[in-house]
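Omission of a single protein chain aside, the complex is shown with its protein chains in their original locations.
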Amino acid sequence: MALRTPEDFIQSIADLELEIYLFGEKVDDYVDHPVIRPSLNCIAMTYELAAKPEYESLMTATSHLTGRRINRFAHIHQSADDLVKKVKMQRLLGQKTGSCFQRCVGMDAINALYSVTYDIDQARGTDYHQRFRQYVQFLQDEDLVADGAMTDVKGDRALAPHQQADPDLFVHIVERRDDGIVVRGAKAHQTGACNSHEVIVMPTIAMREGDEDYAVSFSVPANAPGIFYIYGRQSCDTRKIEENELDVGNPRYGGQEALMVFDDVFVPWERVYMCGEIEFSGALVERFAGFHRQSYGGCKVGVGDVLIGAAAVAADMNGVPKASHIKDKLIEMTHLNETLFSCGIACSAEGAQMPAGNYQIDMLLANVCKQNVTRFPYEIARLAEDIAGGLMVTMPSAQDLFADKTGPWVEKLLAGQCDTPTVDRMRMMRLIENLTIGAAAVGYRTESMHGAGSPQAQRIMIARQSNLPHKKELAKELAGVGLPADEQADKLLKPAGVK
Amino acid sequence: MALRTPEDFIQSIADLELEIYLFGEKVDDYVDHPVIRPSLNCIAMTYELAAKPEYESLMTATSHLTGRRINRFAHIHQSADDLVKKVKMQRLLGQKTGSCFQRCVGMDAINALYSVTYDIDQARGTDYHQRFRQYVQFLQDEDLVADGAMTDVKGDRALAPHQQADPDLFVHIVERRDDGIVVRGAKAHQTGACNSHEVIVMPTIAMREGDEDYAVSFSVPANAPGIFYIYGRQSCDTRKIEENELDVGNPRYGGQEALMVFDDVFVPWERVYMCGEIEFSGALVERFAGFHRQSYGGCKVGVGDVLIGAAAVAADMNGVPKASHIKDKLIEMTHLNETLFSCGIACSAEGAQMPAGNYQIDMLLANVCKQNVTRFPYEIARLAEDIAGGLMVTMPSAQDLFADKTGPWVEKLLAGQCDTPTVDRMRMMRLIENLTIGAAAVGYRTESMHGAGSPQAQRIMIARQSNLPHKKELAKELAGVGLPADEQADKLLKPAGVK
Amino acid sequence: MALRTPEDFIQSIADLELEIYLFGEKVDDYVDHPVIRPSLNCIAMTYELAAKPEYESLMTATSHLTGRRINRFAHIHQSADDLVKKVKMQRLLGQKTGSCFQRCVGMDAINALYSVTYDIDQARGTDYHQRFRQYVQFLQDEDLVADGAMTDVKGDRALAPHQQADPDLFVHIVERRDDGIVVRGAKAHQTGACNSHEVIVMPTIAMREGDEDYAVSFSVPANAPGIFYIYGRQSCDTRKIEENELDVGNPRYGGQEALMVFDDVFVPWERVYMCGEIEFSGALVERFAGFHRQSYGGCKVGVGDVLIGAAAVAADMNGVPKASHIKDKLIEMTHLNETLFSCGIACSAEGAQMPAGNYQIDMLLANVCKQNVTRFPYEIARLAEDIAGGLMVTMPSAQDLFADKTGPWVEKLLAGQCDTPTVDRMRMMRLIENLTIGAAAVGYRTESMHGAGSPQAQRIMIARQSNLPHKKELAKELAGVGLPADEQADKLLKPAGVK
Partner (left out) sequence: MALRTPEDFIQSIADLELEIYLFGEKVDDYVDHPVIRPSLNCIAMTYELAAKPEYESLMTATSHLTGRRINRFAHIHQSADDLVKKVKMQRLLGQKTGSCFQRCVGMDAINALYSVTYDIDQARGTDYHQRFRQYVQFLQDEDLVADGAMTDVKGDRALAPHQQADPDLFVHIVERRDDGIVVRGAKAHQTGACNSHEVIVMPTIAMREGDEDYAVSFSVPANAPGIFYIYGRQSCDTRKIEENELDVGNPRYGGQEALMVFDDVFVPWERVYMCGEIEFSGALVERFAGFHRQSYGGCKVGVGDVLIGAAAVAADMNGVPKASHIKDKLIEMTHLNETLFSCGIACSAEGAQMPAGNYQIDMLLANVCKQNVTRFPYEIARLAEDIAGGLMVTMPSAQDLFADKTGPWVEKLLAGQCDTPTVDRMRMMRLIENLTIGAAAVGYRTESMHGAGSPQAQRIMIARQSNLPHKKELAKELAGVGLPADEQADKLLKPAGVK
């Protein structure tokens, strides 16, 4: 089929009749529910932009499986240039949605599984890779959204999966049948869980003997029997239900996370990509995390662009755009944001080919990228709050602006400079609120902290990848450590030799 | 009268029949309104603790006007020790409410006006100081809460108050009568505006010729005819209206700000403390800001204590309290928090007596204190989010916990460690959410940024107070700058002399 | 005797005929040696200022032992005000010397030993305290400088002192005689070791059974037989030997550290203050460290004042004093410096009386103070380098300025603005170099890091003093953790009650 339109995407998700719970109740018309819809709009944007000629190079790619033009989100990266374009696509979408747009997880999942299934097959003689290629082609051909589900709730962190008091704390195989397997458990913090056609499940940690039932990777349709979703709360989520859109800040777009429950779900063998190969679980986690840590060097930068722009507009409306400290803060925000982008670009440009043929990002630099993402968006947000002023959090509601008694006073008192209507100043304040302590702060701050692994996870990887012994040798060589004892006492600086 | 009970305080505010607008409508039973009540509970706590023997030394003082025991919030500081106790009282209340408790503004206003009215009288032969002493005694005798109202909406910042297109952008005198004055305008960002008995109004900037009608300070009852309040929105405010309290995080306490409108309000002369003395407007702003910048070295530290505690409990519940990086982050949070406290203590201990007899904080150190408050709470919040984990923002709602279908799954999946019930883990996550991106983040983050003056205001004061010429002299002396030219060329290091 | 003059101090140190080794050779005329003399000049300044009326309140105190006026460096703090004045005295001396002035260690040692000897006597029935009071009175009466020697070289940090391969890695008793003890070992990093009359030795860590010979504290004259000093190298130390003083930067004043060796030194019993009481070793270390961490909130602030002043002068000479980014950097330097001062003041003002009657600083805040000292001077130095410009490290030597061929070119090319002679601009550049990467950087940067304990030592103390359980309780109370299970599901927000 040709690439889907945004409208077709929305309809196709509606057609799935997903089982979604929100505020304790099942939501039937979820694509039209004001709390949920903005998250669908984000993914719709990934379809919309793919159809625009000016974004074709970033938003689409040529499938190495079929040679057909596909949405880049379903692409297996074939070069370092593909990796760079991925990051730029993510920045673009962050700019267009001012939000987590939720389609990256699946992209990173298929790229990690692509090489891991290949490696398993090489080691074990299995045929996971072929199955998985067919699945990827299916996603590409149908232009589908896949969610990548990795994080289990984990329970007692000192115990292995199979040692937990409750086996359901990690997704696991409860039955092996001729035609497939039955799985049970849950995945937490699932970004993109209620707006995907497909779900790709991966184990969440490196596993050891005894964990064979937990070393499982597979895919199922998002509406497979036994799957249901519990929608996570976000700061200010119910503002989306209020009558007027003004107080939402970013009324069209928003992220979401859900708790995804697998209550005995059947998976046919052709959709199983790992089944007990515990020794590959760690590699899958690392490669997926690597790709996803790269992703943040694009998507969060795009959202940062919006926040920098919003702060600049707020400064205009406050009448102080030329104050030197305001200009300097905007420069600092830009500097931090572009540093994140540099990290995203660098780990991509330094990507290398895997035995499976696809390209993997540079592991050290991707972890460095994400580690910065756990810091700089917080400082960018702090500076935005500084520039915006306190009005952002003390401002009357939209209802007050439009009420008879209070309206005229709000109208005249909050009038900004530059001939800005009060309502526009309020909109801009609400957008900054949205990004710094409102709904989008979930994506821009907390997700920057914990998404793709918490800060300490990156530090462990940085330590592992840093080749400290080599650095030690450099230092010893230069300092002259290890010179024979009888040379030390009369060692003169002899400049005659080059070295 | 004796000190009021908390219950009596609530009733007395109800009796005022304040005109408060929320979400576009007038609220009649505001003391029982779930969005507003938490802010009253905070002030009630200032009454409750004042009655407890263990807090008597911090929470009460002996009036220098009457010799009677009074709530410290109505006290005129008589010593550096009083200033130190003020800060410690504020830390205590921050700990007990986990929120901005809103009673400091009035305290800081009376202490600033006390010395400024004295200075005006000395210069102009007026009798403002005597009037004001009587007013302070009234507040003390009746154990009342006063709001201090300073910040105007300001309009075009390049223009003086009297040059604005709309005169109402700054509070100003519209009529001078035999029995008093009539004022008009509005005060924005008013912390403590809907839970005070009295309102004390002060000008917001230094004024110049032509601004005489704007150089006005006075007090009125909070329900004076013509005053009304538009309640400001906060992140997650409507969670307080939801059926279950769990998702609120801190269900009992919360801050608030309001837009306070003066629609032609009459003020009798005995309640007027400045009326056209433009040259004292700047001093009043500086002294009030000085006191209020000191305040933040106490109140925000108390809230910081709660957030550090909450993060530590979350680490326990997550089962990782012994991880070295977790312990180190808690140490860092504590270090930053105690640095703020040190600044609060230092500017107090270095306080000095004014000609009026009361004590003023050290201006340089108070500005340094506040400048740190614009930074460290953000980093403390970031570290709390790091420790808490992503669950804080992806967690299902309280309704999901108690619903038939989803409840059992939520119950078992989110069970923490240490035999913690799931509901308690959720409560702790919601408290951290409340403080970092929820309702209390307004007080802990944005108010830390902009309350008592935005960061740049402190930097200007730091520059003014830093005595740079003295530091330059120190450097020139040590470097030997200015030695006669004929001594330079043969200047030998002569170690014989001491200097 | 009356307080000594600076000249008398220098002579009295010369009279001691200390055994000092520098660059591998014994130095006989050390008070006139250009590398050593600046360190003596620093201590001479503590005598000089004590004689000036304008500094009398800071520089002197009334002995609680004799009622006589003494130099504050020999004072036992009798009040929180004494503690505050100590910090201000240290800031003053930092300003006057632009250097570590080296007399604090002894002051902090006598104040720590004062209370610890008292506590030992209370517990053990010994008479150390009386001995020690007599010794303090001797120091006061003779107006002497005492060095406090704590840090051993430590050897293998995993082993206790008595387990080390070489017993001399910690100072220890090698013989107990009727008239006293004989000690052996060394103390490293000894600030003030070659310009003191007396040496006070203390153990360096908490000790355990088996370490009795190492739990020893005593004092000896600095020239006691068996003591010798190996002078430590500092960055740029030999510039002091060069013909022209210009390139030194701060030609008059400088710090020093030495390795102090005890090669079987006899100590009479009346100068022994701890001898085997292992359980008090830890308390002595903590109290000394506490006082010394407070000290840094004064002395480093004074040096910071000089560096801020030097940067401001450099900006003047570079012709850019009005650039907004320059002004902002000076404000930031001031802000950081005053934050350190606030911490020094706060831990002093919060000081409390010990059973021995003297005053001890607040332990938590003193550790917070020092922790900041391990950070902010580095940032202040970085900003100074930013303002100074690269000339500071690329500038020709003083000889080039005065040489025939190069002199005229250097003279005209490096001429600054504001009618500054080139030589003065060079002097100011060299002073900044001295403080940031030259000799004084040892005191301003590395000593700020490791003096009075390395950063991790403070973090351990902060953790111990932070009362985390109390903070956890605050959080649990506010979040409602621990509500009975049957109240949770139907828990409604009940705003009726105050609490």
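Points worth noting:
Should a chain be cited, it is by its letter among A, B and C, assigned in written order, with residues numbered from 1 in that chain.
One rule holds in what follows: a residue touches a chain if its C-beta (ideal position, glycine included) is under 8 Å from a C-beta of that chain, and two chains touch if they have at least 3 such contacts.
All values derive from a computational prediction rather than experimental measurement.
Only one residue from B:His64, B:His325 or B:Lys405 touches the chain missing from this view: B:His325.
For the chain missing from the display, the contacting residue among C:Ile308, C:Met392, C:Val423 or C:Met461 is C:Met392, taking the whole complex into account. When you scan A:Gly67, A:Gly125 or A:Gly482 for touch with the missing chain, the hit is A:Gly482.
Listed for subunit A, the residues touching the missing chain in the whole complex are 6-7, 10, 31-34, 37-38, 41, 44-45, 48, 84, 95-98, 240, 242-246, 248-253, 305-310, 312-313, 316, 327-328, 330-331, 334-335, 338-339, 341-350, 364-365, 368-369, 371-372, 402, 421, 423-424, 427-428, 430-431, 459, 462-463, 466, 468, 470-476, 478-483, 485, 488-489, 491-493, 495-496, 498-499. One chain of the complex is left out; on subunit B, the residues touching it are 324-325, 328. Seen across the whole complex, the unshown chain contacts subunit C at 21-26, 153, 155-158, 166, 168-169, 186, 188-190, 228, 230-236, 238-239, 247, 257-259, 261, 263, 318-320, 323, 325, 374-375, 378-379, 382, 385-386, 389-397, 399-400, 402-403, 405-406, 409-410, 412-415, 417, 433, 437-438, 441-442, 445-447, 449-451, 454-456, 459.
The criterion applied here is as follows: only the chains that are shown with their structure count from here on.
Highest C-beta contact pair count among chain pairs: B-C. Superposition of subunit B on subunit C using C-alpha atoms only gives a rotation of 180 degrees, nearest 5.
When chain centres are set by their Cα atoms, the one at the greatest distance from subunit C is A. Centre-to-centre separation of subunit A and subunit C, using mean CA positions: 49 Å.
A separation of 38 Å divides the Cα centre of subunit A from that of subunit B. Contact of a single residue of subunit B with at least two other chains is seen at positions 402, 459.
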